[in-house]
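Down below is the structure, laid out as structure tokens.
The complex appears here minus one protein chain, its other protein chains still in place.
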Amino acid sequence: MTTTVTKLEKLVGKRIKRKEDPRLITGTATYVEDVKLPELLHAAILRSPHGAANIKSIDISKAAALPGVVAVYTGADILGVGSVVCAADLPGLRKPVHHILAQDRTYFVGHAVAVVVAKDRYVAADGVDLIEVDWQPTQAVTDPEKALAAGAPAVHPEWPDNTAFIHNQEGGDMAQAFADAEVVVKQRIVSQRLIPNPMETRGVVADWKQADKAMTIWTSTQIPHLARSILAGQLGLDENRVRLIAPEVGGGFGSKLNVYPEEALMGFVSMKLQKPVKWIESRRENFQTTIHGRGHVDYLEIAAKRDGTILGLKLKLIQDLGAYHQLLTPAIPTLSVLMMPGLYKFRNISAQVIGVFTNAVPTDAYRGAGRPEATHGIERMVDMLAAEIGMDPAEIRYKNFAGKDDFPFLTAAGLTYDSGDYAATLDKALEMIDYKGLREQQVQARAEGKLMGIGISTYGELCGFGPSPATPAGGWESATVKVEPSGKVTVMTGCSPHGQGQETSFAQIAADELGVPLDDVIVLHGDTSIVQYGIGTFGSRNTAVGGAALFYALQDIREKAKRFGAKMLGVEDGEVVLADGHCTDSNGNSVTFQQIAGAAYRGIVIPTGSEPGLVATRFWEPSNFAYPYGAHIIVSEVDKETGQIEIKRYLAVDDIGNIINPLLVDGQLHGGVAQGLGQALWEHGVYDDDGQLVSGTFMDYAMPRARMMPWIESAHTITPSPVNPLGAKGVGEAGTIGSTPAMVNSVVDALAPLGVRHIDMPMTAGKIWKLMQDSSIQEKKA
Amino acid sequence: MIANSFEYSAPGSLKEALALLAEGAKPLAGGMSLIPMMKLRLANPEHLVDIGRLPELNYIREEGGAIHIGAGVTHFEVESSPLLLGKCPLLAETAAYIGDIQVRNRGTLGGSVAHADPSADYPAALHALDAKIVLTSSEGTRTLSTEEFFLDTFTTALDPGEIVSEVIVPVDAGLTGTSYQKFLQPASGFAIVGAAARVRQEGGKFTMVRVGVTGLSGNGYRARNVEDALVGQDVTDANIKAAAALVADGQDASSDLHATAEYRAHLAGAYTARALRAALSRSA
Partner (left out) sequence: MKIAGTSQLPFPPEKAYDLMQDPAMLALAIPGCNSLEKTGDNEYKLSLKMALASLSGQFEGKVTLTEPNRPYSFKMLVEGTGKIGFVKGEGVIKLSGLGDGISITSAITATGIEFAGDAQIGGSIATVGQRMIDTTSKMMVKQFFKKLEKLGLGAEGTNPEAGGTAGE
């Protein structure tokens, strides 16, 4: 049975449209809100209108008496439920107990106080309005620096200094670096609070079956298995009797890398009432109660030689934690410390992180989680240093880059960067944008009185989270490949993609390895009853870690298929090759992958030492993080009259290792850049001094719109990661990390002739105008 | 984000609607301002009368040398009306700046005018156009100038039970040039400031100037001081600049999260000058 085997085209590396999209764009995807169950009850939550207040009393009688209201629970009812979990730990970390409903005091606007359960969501909302709380407002504090000042109101009365932790990290010899320095540049840099705003808000459905002692929870999460373990603990249930389903999840950006009070609360309500119950977060609640990102005040000092050689970087980082720790709150700023050195080879760092409680919703992981803040810090400081010594910003970067022969490269912060050629990426970016020509144009523009700026950011990123010892709950990932008797393939990944597109990219990988059509592969995720334990989706890890686990499971399938194929062809195991969907022996005889699958389940002929079926599961532990990097360049012009910033060109050259699907990569980069520019130019989560969130709706919180985006020119260099078999690094956060410093560097460069050295984000037109006013006044005085 | 319960009526005729309004019901047109407030329970009307679907309020027609626009016409219809684009392009241009396409597809001219949001776009254009606002109730109809109609922040001359039923704008002679220039608040898309200009020139001199401003203070206004400074003067950029610089005089400039009073006042001058220049370039 000699057959002609047609060579199949490789799918990995191709721009393939997402398999997910048909259901998304036809409105047939199932989100938590779409889960409908018989006798489903609906919950609404009463929240604190005060930044800080004592609850003198709560009267629920009117709410409870409202027709249609089934139950009302307050803080006194939920003491049997475990408090909200923080998985991060640091020496001496103060962890306030975060009950799922407030007890006698509320700590931030939006803090959950009571839950009304009713026959429909309208009655539930009416019930909330009927709860009477006797509030005694107390003084709030929302600015982390003010919270550290003597005499500031205590967020938690037991810790009057508002300090949750102080974390120090040193590398090299800082004293020597500063002693050797010929120039030291200092700057306070703020990375403002941001509100993640995924398109889908949070939502939970909990369904308790008393007879089985079994709970099913649908929740909009990035970490279904971890959430299940935590919720089982909070509710005192057996982990194997809790089924957690992350259905379609409409974005998270880190904000759903968490387990929130409402998840255990709905579990509690369902157990109490023996009925399923649903809670859907409103957009206003999302603004107020889902974690925020960033919230840094950084004091940076960079020491260098006059020739541009950086000697060391000192950082005091004040992290606005909010009132509580959510899942990873205290860990986020420690990631900033790890990424402080950027792409540079200097050996000395010194960092102190002060975690500060404030009367605000907790901060936690938001796209980039600690790395954008670090990159912003180092890339701003390098530009300021260049300006100080009169060096070109590109040149100073070349001078300090780790060289391509330095890998694996041990940084001053103790990380080992896997691979890279930073100079080559910057070369490509400078060439693409014609840097030399641009600088000439700039001279011309300045002569004409125009404020033209060129901003470079060469960012590095720590992703592919990560080696288990370096993560709070394990950093490995799992994959199961199940080949059906027909040869159709089901991949089950422990990742929980929610917009990243792994249903497509993982199918590409599987299709290539097994030689089956793309449409023969489906990818399942997010249901703990279907998928083996996994870690989830965050930290640009899906491909680099989850994809690697998948790759190894596919190799197991291949091996087993080859043994079956050899048996079917009547040759020895080692005498066949599996390629292009066929197992072929040295004589050119072959069987198809589908025939093998059928035989494996039919079980008539079983290879010695093998067994029926064609299923493989792998748990893969990465030996290191992966470290993508890139160079982003922004050409901007500032309107002298209004301060408005126009982006003339945006160029991103990213090295994210091997690329599985360039279309997905473009999408990730564009979205990341949008969020990064959002931070640089518009977005700001603002609390007033009393703890009111004044940027509490889209009327005041400026999310970037399509019309506000520049055209993004994108290119890549490819330096495969040696850490995983795919050579992939990660792209989920790259755009966010590279864009903010490029934007600020560009505008500072534009305003440099006016003597401007630094601008804090967001660089609103009004802020730029004021800066120009002030510096022109200074000029006139001088 | 769930409104309190309320009664909803969708009468088939204006007469019926006015009768319900006379009994104390609140009018609902496109709902672009009212519904969000209701969902946040900041507005809790007991009875809404939907006037947004009344055919009697849905027209754009030329009549007696002016264009009459029914209050129920949507912003998108204003923006895309061939009649307005040809004969009163300022109003169409202004409408195109409102919110986003979803808002423009639902929001109505009459609803926006009656709401009198201090940052809304229309008041600037209507002041510059010497527009007339027609008010109707079960008692009858009256017609006011824009300055008589827009009284203060969210405050108009509308009496209880009365609605804006029509807006009348002039058919401008071909020699008139107009422009609306807006500095957008990046979150909401409302005007931080918006300036509408309408000018005519003859023999190198300004013969007619109208300037309407929104966003700067608590109420849109007609900047008569700018107009007076230009009429009869030579058409020069220096004159435009000098006149535009007067635009914030006597106004109590607003301050919020997005712009200080000082910045708003500066922008008002800058955008008035831009509007005047653009209008001039479109005048014969």
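Each chain gets a letter, A and B, in the order it is written, and its residues are counted from 1.
Just so it is clear, contacts are C-beta pairs under 8 Å (C-beta built on N, C-alpha and C of every residue); 3 or more make two chains touch, one makes a residue touch a chain.
What you see is a predicted model, and the numbers here were worked out from it, not measured in a lab.
Across the complete structure, the visible chains that the omitted chain touches are A, B. Here the missing chain is touched by one residue of A:388, A:666, A:690 or A:713, and it is A:690.
Touch with the chain that is not drawn comes from one residue among B:19, B:40 or B:103, which is B:40. Taking the complete complex into account, B:190 is the one of B:97, B:122 or B:190 that touches the chain left out.
Residue-wise, the contact with the chain that is not shown comes from A:700, picked out of A:683, A:700, A:733 or A:749. Looking at chain B, the residues touching the absent chain are 26, 33-34, 36-38, 40-45, 115-119, 152-155, 185, 188, 190, 217-218, 252, 254-258. Residues of chain A that touch the chain left out of view are 49-51, 109, 129, 284, 287-288, 688, 690, 692-697, 699-700.
Just so it is clear, only the chains that are shown with their structure count from here on.
In this assembly, the C-alpha centroid of chain A lies 43 Å from the C-alpha centroid of chain B.
Every residue of chain A that touches chain B in the complex is listed here, in rising order: 44, 121-122, 125-126, 129, 282-284, 641-642, 644, 681-682, 686, 694-695, 698-703, 705, 708, 764-766, 769-770. Taken in their complex, chain B has these residues touching chain A: 1-2, 4-5, 40-41, 100, 183, 185-188, 190, 257-260, 263, 266-267, 270.
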